[in-house]
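First up is the structure itself, then whatever we jot down about it.
With one protein chain removed, the remaining protein chains of the complex are shown where they sit.
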Amino acid sequence: MLVVMKLDAPRADVERVKEKIKKLGYTPHEIPGQERLAIGITGNREKLEPELFLNFPGVLDAIPVTKPFKLVSRDFKPDNSVITVNGEPVGDRELTIIAGPCSVEGRQQIMDIAFTLKEIGVKFLRGGAYKPRTSPYSFQGYKTEALVYLKEVRDVTGLRIVTEVKDTETLPMVAECADVLQVGARNMQNYSLLEAVGAQRKPVLLKRGMAATIEEWLMAAEYILNGGNYNVILCERGIRTFEPSTRNTLDLNAVPIIKKLSHLPIIVDPSHGIGVWDGVVAMSLAAIAAGADGLIIEVHQDPAMALSDGYQSLKPSKFKLLLDKLEQLAPIMNRTFTRNTVNAEIVQ
Amino acid sequence: MLVVMKLDAPRADVERVKEKIKKLGYTPHEIPGQERLAIGITGNREKLEPELFLNFPGVLDAIPVTKPFKLVSRDFKPDNSVITVNGEPVGDRELTIIAGPCSVEGRQQIMDIAFTLKEIGVKFLRGGAYKPRTSPYSFQGYKTEALVYLKEVRDVTGLRIVTEVKDTETLPMVAECADVLQVGARNMQNYSLLEAVGAQRKPVLLKRGMAATIEEWLMAAEYILNGGNYNVILCERGIRTFEPSTRNTLDLNAVPIIKKLSHLPIIVDPSHGIGVWDGVVAMSLAAIAAGADGLIIEVHQDPAMALSDGYQSLKPSKFKLLLDKLEQLAPIMNRTFTRNTVNAEIVQ
Amino acid sequence: MLVVMKLDAPRADVERVKEKIKKLGYTPHEIPGQERLAIGITGNREKLEPELFLNFPGVLDAIPVTKPFKLVSRDFKPDNSVITVNGEPVGDRELTIIAGPCSVEGRQQIMDIAFTLKEIGVKFLRGGAYKPRTSPYSFQGYKTEALVYLKEVRDVTGLRIVTEVKDTETLPMVAECADVLQVGARNMQNYSLLEAVGAQRKPVLLKRGMAATIEEWLMAAEYILNGGNYNVILCERGIRTFEPSTRNTLDLNAVPIIKKLSHLPIIVDPSHGIGVWDGVVAMSLAAIAAGADGLIIEVHQDPAMALSDGYQSLKPSKFKLLLDKLEQLAPIMNRTFTRNTVNAEIVQ
Partner (left out) sequence: MLVVMKLDAPRADVERVKEKIKKLGYTPHEIPGQERLAIGITGNREKLEPELFLNFPGVLDAIPVTKPFKLVSRDFKPDNSVITVNGEPVGDRELTIIAGPCSVEGRQQIMDIAFTLKEIGVKFLRGGAYKPRTSPYSFQGYKTEALVYLKEVRDVTGLRIVTEVKDTETLPMVAECADVLQVGARNMQNYSLLEAVGAQRKPVLLKRGMAATIEEWLMAAEYILNGGNYNVILCERGIRTFEPSTRNTLDLNAVPIIKKLSHLPIIVDPSHGIGVWDGVVAMSLAAIAAGADGLIIEVHQDPAMALSDGYQSLKPSKFKLLLDKLEQLAPIMNRTFTRNTVNAEIVQ
């Protein structure tokens, strides 16, 4: 922390700031300049908040130097974290591909798409039982009924289930049938929920909030790690900007930035990130080329008839072509991409 | 809803869209043009989602015409809603001023500031027991201990208590000592919480999310009204933009826009809206001049020593000068501003 | 400037940074910490660019401390600047009201509205001869023809003319008939134009760019002052955000922030700032209550028939009511508002 003061600040004001620093247990370092007087602070182990000093007379600014996050930081743990989900690593060299419909729309629908995706080579199935929606009048998911189907699909196909948990009440139920608990963008700063998923051990897929800075996103992950759950996968899904022609602005800059700042795996959601199906393949390849550890993609048998997000969903045939491309791209990125080869019939 | 199709779309594609519309129970109206073919839809009582049509072959765009909100809409209820909080109206001609510290920092602190504010003329006290914070290592509020103090302050001073509820678990406890339940910006789209505050009858102060459009904010209010609780007060508190010199960008445009679209009262939080104490008076006056029904302002006895948000807090002396100005401004805006005159001792 | 280095940076790396600082003619101050090593720099009279140091091995960050602007800064000139336009002060206690149509649409139109506005009490007339438009197919203004009308209107009514200059080529012609040269939002960082208006002495109304930070806006003004022209009036006109329900987000926070940072006058354009006529009165009052020195407002005799910006233009009758309100508001803000009382006939 550097406290910047007026050059002509009375001596008493300068001393008052230095005393506050000492009271906090830190050491002040006075640095006189030609336009400003600065006071450097040392001895603090975590980021200080500027507001501790901004209200003192004579103080013009207080500039943090240390980053606020700890457990998620690459300084703290230099090696990549690899999260294992039912024997399948996430964050390793192997690319993680999660696919499936926005919502579970019925037993038959989720079973059909699960088998189709497995045949194409997918190991992780996404599908929402609870759907947070902007309007109270929109379809909110089939809830507990959908959870039953997801569990059955898991038993039958062996696919790992990724599904959203939207509150602490339903967390135990969702955790029962999920292999990865998704925390949605709107809940990224729902700290009660973060604490709850931090208090259990299922892996968590933490989506970036629509207007969350990368630092805030990492701090949200810090809540989960601080609770004792180190199995966090970050997911970039687009941020809100002024651009109206896409649903969100997919911030792929976040991929190399996160890789620099943190040891956690990061995957990308191109479906929400661009919001229109005919842009999904391009943004999927871009995400992997940017260094992402994987993708989460909406795939639906009949997008035009989907109950939600149909417009951004790929058909299985198109999705298969994407996987073929990913197979070619993986080695260039020093990655592997191994398709699911377990025979569906055998699992049954 | 207007579905826009290619002019040269095959007849079969056009018919497929028209059948989908009929299956939904609505009526299609074909409107041929020189560049595009449009199909108008009538018969729907609520906003249709574009994605219902965007995936059909030949469809270029789907443009909603009807607004998605109902119960919060001024179309639905042309007169201003007036929410009564312990006999004090919000949303009427009388300006509502809520003041107090960011957090309850102790029994003495909250009692002192409460009496001071009451003497200055305030009727509503704010003070956080639960503080959602970006960092898990920051001060999170004194929680249940703070609730006890707030209750005591209410009993002793007669002030109406406005305090944040951050999850459904603590809602019953918070509701016991709050006259107005504040839903914070980060929880604006925490739908489980919205449903919970909608299922009870205490008035709710619904802050706008950092990246929420006005439409999404009204839809969040719609969740509460849809639950049966019509006592919702909206609160503009600044949105997130590229401008780094202020904590948020206070969007006062929202005041006349909300007044046009909705019957709900709207107040403004200039403390978070500009984020620096020496801008709070200017933005308070601006908010009232824009037509807001009131203000919620952070006031602290010793801002430099506050545990949170000290930098944006006014001292009581400065705050008193603001109220004096508001007294002058109110009649120009066809408003009244009546200070609390109940003798504190008598209440005891 | 504070250069932040790794705590374990080799001594040679630290010395290399210190030598660079010395070569630039400044003094390095080493400040060891527990997590980071910082090097303070003193002796610089202007803001250093972080990139000077960011590429050195071991450097993690470089944090500027000094503000980059000089001539526009209140540090440089503590008193408010008052710009005199034809005997009328801008930036003084007196509120400055500029009104008129978006574009000059013809001799009769501009003459009519000028007399109407003068009768209502206005002293400054706005009206565009050159209209930068997003589409090359939109109406671009009547250009030289419009300049002739503006000159005539000035001669006949005595109103001060505020009109946009869009390039250096047409600057001499525009300057001949303008009392204030407006530099539009899209040209805020057209540095050739800024240098050209800085090289002459007519007052300049500098609109904030759509995505310009307050610092960049002040730096654009710095270009003009640096050219020798100190007659700069800043104009907040809304910034671009994610909010789709208004044309721009009027950033009234900018008013108190500019007043703190700079001695230059600041006026507000509520017409572009909210973009819809029925919000203009509210935002006009809000701007003055926030401390603005004046307003620039679009007024048109028949908004529905205007060639541009009709939707955000007030009719004269509505505008007159706004002035009546401003008369009431001015004294509360320690301002005066004196209407133009010169008899139009006499001027002729």
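To keep things simple, chains are lettered A, B and C as they appear, and every chain counts its residues starting from 1.
As a convention for this text, contacts are C-beta pairs under 8 Å (C-beta built on N, C-alpha and C of every residue); 3 or more make two chains touch, one makes a residue touch a chain.
Values in this document were obtained by computation on a predicted structure and should not be read as measured data.
Asks: Considering the complete complex, which visible chains touch the unshown chain?
Replies: The undisplayed chain, in the complete complex, is in contact with A, B, C.
Asks: Kindly state which of the options C:N190, C:N231, C:S262 or C:N340 is in contact with the chain not pictured.
Replies: Touching the chain that is not displayed is residue C:N190.
Asks: For the chain left out of this view, which of B:R36, B:K77 or B:R107 touches it?
Replies: Reading the full complex, the residue touching the unseen chain is B:R36.
Asks: Quickly run down the residues of chain B that touch the omitted chain.
Replies: Those residues of chain B that touch the unshown chain are 2, 4, 29, 31-36, 38, 40-45, 61, 63, 65-66, 240-242, 244.
Asks: Could I get the residues of chain A that touch the absent chain, sorted low to high?
Replies: Counting over the whole complex, chain A touches the hidden chain at residues 211, 213-215, 239, 241-246, 249-253, 255-257, 260, 273-274, 278-279, 282-283, 285-291, 325, 328-329, 332-333.
Asks: For chain C, which residues touch the unseen chain?
Replies: Given the touch definition above, chain C has residues 46-47, 49-52, 54-56, 68, 70, 132-138, 166-169, 186-187, 189-193, 209-211, 216, 219, 222-223, 226, 240, 276-277, 303-304, 306, 308-312 touching the missing chain.
Note that only the chains that are shown with their structure count from here on.
Asks: Identify the chain whose mean C-alpha position lies nearest to the mean of all protein C-alpha atoms shown.
Replies: Of the chains present, the most centrally placed is B.
Asks: Taking each chain's centre as the mean of its C-alpha atoms, which one ends up farthest from the centre of chain C?
Replies: Farthest from chain C by mean C-alpha position: A.
Asks: Counting shared numbers against all numbers at the contact of chain A and chain C, is it over half, same, or under half, different?
Replies: same
Asks: Between chain A and chain B, what is the separation of their C-alpha centroids in Å?
Replies: 27
Asks: What is the distance in Å between the mean C-alpha positions of chain B and chain C?
Replies: Spacing between the chain centres: roughly 31 Å.
Asks: What whole-number Å value describes the gap between the mean CA coordinates of chain A and chain C?
Replies: 40
Asks: Among the residues of chain A, pick out those that touch two or more other chains and give their numbers.
Replies: Residues 240 of chain A each touch two or more of the other chains.
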